[in-house]
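Report on one structure; see the data block that follows.
For this view, one protein chain was removed and the others were kept in their places.
As written, the chain order gives the labels A, B, C and D, with residue 1 at the start of each chain.
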């Protein structure tokens, strides 16, 4: 059984297994319900040839990336602030623990009002999906900076501002990284909701709109695209963390709590 | 400023601040876009009086609870299995890391096919939203059980099965708990998607359907209900963990990564 | 046409007139097991909900379960996944469905009238005073609906090319409302009392016209799987009969219907009452229905929305309708 | 302390016999340095540990003490050579060889009370509850934890936790105790107390002890014989000292100082 433990053999078997299960499902339910691998590939090729799939992937990626990057940029300083200032934390914590149960999709109307039907409202929805995860991870990170580090810096003459800059932020980096990486997953999850509104392109649009014409093969193409986009960017980001942030204690493995 | 640090004062200020911000928004955008606190309370009372709000909350809670409980019950043994058996882990990990980026909402059609238009498809959607979080947390927990514990049990004569039952599972309990608790948050987030289709009742239905009639006050009632339901059940569950599972090392505080 | 219906003949009397086939259906429904039907609906349509709520389906031997979708189009899609046995909707999604599978139109709900066309209103930003002003503007359409077809016809009437405007696809009227309010779209077709009220109150926008001023008449049709029509024509006929009874109840008891809709789907009463004043569900199949279907099919084929052309007459099965309302089938496809 | 100060020689069956034992790892082919070379941790170790003796393995950090102990425990497999306990080859952990780990926190079961921890092995053997209780009481008393049976490990100090580990393995009545720097994480005062306790318990029960440490003073305080491991890689037992001092031993005794100097010199050279 040692060959089973070899990674490539496992992966190969996995894919054979997945494809077989998929084909079986397709045969069982009929192609309009579950399109088989072949139909899906055909649908994908069709969308690829007329250029819409690459365009959709590009535009969804742009939205996910913008919302996620902006959300993280806002959430990190906020998280540090909430973590450092007790008064603000007493304000913010119950509010955060209330809002975090409200799904991004519920804000569609509100965001339309605020940000219009253009890119901004979609990016804002992704931003919202990102914000709390990054903020709460950063907050936890700030709260778990060892008191010894802060004391050491202080008795070496660091000002409060220097402590934030040179101790709190670098020490919190792994938490920020985890938060930002988890938020990336959530952003991909939110793209369908974001592109449900006022949108004529994007992978989420493809998934949602194909339902109207019952092009289940396109739905599958969309789903697989989302999964792949998420998988690839997550790996890239993990690799980036490992390479660039390793000295801050960032490890590149999969974050658990998506 | 010491009185600011008192919790109740902070909370009071917080609520005054939140209500003021809300009212300002309502005045700024007009009630059809942002209903003010008063309109919202009126809308809530209206829905409460005719019994639909309690009914909706009850039915959404039932769906969230069933999907979440079932999902956890399935995910925990699966997580243990994947964590314990290397061969299966090699199969499952890449697949999990692919699927976790696909949002529950994308499976609406598929689940309708498989589970029909009744409760089952809605519960299945919540179940899906729960499954991966609990599974991946359990998996991580199993992988981080100290080797010493397993070795100790083994040299005291425990069989592999006894090790799973008496060492792995109790040692993984805090991870399972965290996963299950985080999944509860995601379940509330998924309820809008679950009640978007083939549904006449529930808080998610209220939020989604009120858009059709432009009853933004009802949308707000729905949002606040979701937030409160999440907040309360999360606190209750945290309390349960602290009381019942403390000896397994479960702490009741808010899990970070929702 | 609108004048031909509804007549006051009760369905029972009519069934008796029509001889033994309807008669046996009647007795069968009283003795035998009720037939279960899942019916796709949307929350704002009163006819099916009233039929279920008032026991009209039950009376006709049908144990109906209403499955609520956001749009008729989604309801029609649920036929494909065998979650509904009967669905209804506008020509556009209906044609899309019959082009793809073993489904057929069993009746029209008789909406292709001037009165019903009047309910589709075009709201535009104030700077647009004449249809010609739409050139170069942003026009809203709801995805998966006939509105793109409506725009096509409307624009060509005024000599505007589709290339000269920009179409913005949207997911719902609330979205269109906000977009119009903010000036991000310049023109929106809208229907439904609740929505029309909102648009009417919108500053900076006004109603330019309504659909009755155009050549477009949309029909609304009822669709069922061909297997159901072939295997249980009597059930289908009973269903149509029940629908007719319900549509008459709806017209006669607006207050009661508004209560039912508020109670069951939370549609505000005022909105229901306004809608009811113009509602026009007539179970029939007329030339105008056939006409609107053929024209829209042509549009859909030309625009690649329907990928495989088909013979429309093969997809219209009116035998069950003829058994209950022979005089209401005035078109012969 | 009323027992005789020299242990009687125990029966043959507990003897641990090690002949030409090797343990090697392949260097990671991916890592910068090696390219699949074989790397010997332990090479050609010969050693006989007699039943009932208190044997100390002394050596610098990283020399392979834990590796050798883990092979005796059956946790890791040998690369080549012979390793027998009481005549039978060792290839997996067994109830005859109990292990006391350095980190009580990672080896005790924190969700079980002291008593439940001590009864763990018996429960795995499906001994009835009442009988388990009798045994656990006995060993909780033996290690000096009387009255603490219902506490959880987290409520105990570091020294008390190591007592729980001891009671837990003794309750299974193993023939051999394998201890890997069990007092390494304790503060100086607690460590001194625990060393005394261990000697007392060893003399009261009839066990073979293999005790790993890198503290010369601890080695001389405890060991009947001290095996010195040479620094790795390819380390072996370079010398064995007999320590015929009577128990309990005192750091301040002149002979003690003499042994200390000799062994210290061994390392300094």
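The definition used in the following text is that a contact is a pair of C-beta atoms (placed from the backbone, for glycine too) under 8 Å apart; a residue touches a chain by one contact, two chains touch by 3 or more.
Remember, predicted model here, so these are calculated numbers, not experimental data.
Touching the chain that is not shown, out of A:92, A:123 or A:167: A:167 (per the contact rule at the top).
Among the residues A:13, A:153 or A:224, only A:153 touches the chain that is left out of the figure. Across the interface with the omitted chain, chain A contributes residues 146, 148-149, 151-159, 162, 166-167, 170-171, 173, 247-249.
By definition in this document, only the chains that are shown with their structure count from here on.
The distance from the centre of chain A to the centre of chain C, each centre being the mean of the chain's C-alpha atoms, comes to 40 Å.
In terms of their C-alpha centroids, the spacing between chain A and chain D amounts to 49 Å. Residues of chain B in contact with two or more other chains: 33, 109, 113, 211. Annotation for chain C: residues 74, 77, 81, 174, 178 touch two or more other chains. Every pair of chains that touch is listed here: A-B, A-C, B-C, B-D.
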